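Shown here: the complex without one of its protein chains, the others still in place.
So, chain A:
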Amino acid sequence: MTVKGKYLRIALGIVVIGALIIVPMNFNRYGLYILSQWAVMTIAAMGLNLTLGYAGQVSLAQGAFVGIGAYAAAIMTTQGMPLIAALSVAVVLCFAIGWILGYPALRVQHHYLAFVTLAFSTLAFLVFRNEDWLTKGIYGISNIPRPNVMGFATNRPLPFYYFCLGSLGIVSLAMWWLIRSPWGRAFIALRENPVRALSLGIDTRRYTLMAFAIGSALGGVAGTLYAPLTQYIDPVPFNLSLSLDLLMMVIVGGSGFFFGPFLGAMIAVLLPEWLRFTQGYYLMLYAVAVMLLLIYSPTGILGILDRYLAARRTKAASALRAVTKSKLETAS
């Protein structure tokens, strides 16, 4: 059963990845743009999933980190530097700022922490808007070039989509490894019971900071892809609503599940587009759909699957128990 399940899962994974590569070949530019956006937002949401879902720290600053990454990419690549250099700067910068922002998390929890990160989010927005000399303020930065990857230009929508998908693949593998490493287990221990984690010798202080820093760095990675995707950035997309959007993606997808951000970003990016045929009502319907989902399953989409699997396991176990019990009874 388990071996069969494992092969089934691998087969499913291959089908999904294959579909993500092959199906978009026939998409128009709009479809490719939306899919690229999905890949970028998934990366940002994965970062938040690490901070929130695995380490249990509420952050309303993920949008600001996407902004920092985007501005790093926009400023550096318009000066003629390669995107990979911008990526390193964004990751280092976001990691460092995330680490510093993690300090309040050592002192405050839950909604208090949310407020601290909310303040940071507003601060970042003001810096993007008011520091004209660096960010060109409200006018924004235009003509952001798309990178050449190993000699291939990604100016056209399809190559750029593959570039985003490839980046998502790399980030996913790294994340897969991370949450299975001792670090990942420490993060989960931190979420489940910080006192017990501390008593077991986990340095909760360091791991809290680390969860924040790595999550933020992934926000930066998403940002460095966002800038060449839209090829123009101004401060407005990186205000609080992006942070709230990302938070919603994590929660709707299933916070603490590896594939949660993939599904959450799909809902947040694609569902409004599918609902556009309803004209003026699409944002309302989208909001209602999200509310209904969370009422039905507070643990998100993957929570439904999890509940179903758990129920099946319980059923199998109780069936087994019944059989054993009857056997024991006849024996006696």
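The working rule: a contact is a pair of C-beta atoms (placed from the backbone, for glycine too) under 8 Å apart; a residue touches a chain by one contact, two chains touch by 3 or more; residues count from 1.
Please note the rule applied: contacts and distances are computed from a predicted model.
Undergrad: Match the chain absent from this complex view to the correct UniProt protein name in "Cation/acetate symporter ActP", "Xanthine dehydrogenase family protein subunit M", "Cytochrome bc1 complex Rieske iron-sulfur subunit" or "Amino acid ABC transporter substrate-binding protein".
TA: The record for the missing subunit names the protein "Amino acid ABC transporter substrate-binding protein".
Undergrad: Just to verify: which one of A:G69, A:G98 or A:G140 makes contact with the chain not shown?
TA: Spelled out, the listed residue whose C-beta touches the missing chain is A:G140.
Undergrad: Can you say which of A:G5, A:P182 or A:G280 touches the chain missing from this structure?
TA: Reading the full complex, the residue touching the unseen chain is A:G280.
Undergrad: Suppose we count only contacts with the excluded chain; which residues of chain A make the list?
TA: 28-30, 33-34, 37, 129-130, 137-140, 142, 226, 229-234, 236-237, 273, 276, 279-280, 282-283
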